[in-house]
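To keep things clear, I will list the structure first and then write my remarks on it.
For this view, one protein chain was removed and the others were kept in their places.
Our next item is chain A:
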Amino acid sequence: MVHTSLDVVDEKISAMGKALVDQRELYLGLLYPTEDYKVYGYVTNSKVKFVMVVDSSNPALRDNEIRSMFRKLHNSYTDVMCNPFYNPGDRIQSRAFDSMVTSMMIQVC
């Protein structure tokens, strides 16, 4: 399911290339709703894509909460990149990153 959402992300990116550039286009919004899950996407300038899958039974997740979660994710990812012991392309093994992600998920549940 994450793979199909990646296809939707690519579609949105290529569609936006022809549109105006003056909007905040990093956040892609709700990709498409399925029966049990909602999927949100976010693309960075370095073409790194973050995909978030959320259980639909949780009614209270507002748009700006999702945006702030993506912003935190982006910031932590940037910190991981700047770590000199991390080689770009490897699997992320940073404990700080993992703990940030877990705390974010706990906040939502």
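The rule we apply is simple: a contact is a pair of C-beta atoms (placed from the backbone, for glycine too) under 8 Å apart; a residue touches a chain by one contact, two chains touch by 3 or more; residues count from 1.
Simple rule for what comes next: contacts and distances are computed from a predicted model.
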| item | value |
| --- | --- |
| Hidden subunit of the complex - UniProt protein name among "Eukaryotic translation initiation factor 3 subunit G", "Trafficking protein particle complex subunit 6A", "Monocarboxylate transporter 13" or "Peroxisomal membrane protein PEX14" | "Trafficking protein particle complex subunit 6A" |
| Absent-chain contact - pick from A:N45, A:N64 or A:Q107 | A:N45 |
| Interface with the unshown chain - residue positions in chain A | 16-17, 21-26, 43-47, 74-75, 77-78, 81-82, 84, 88 |
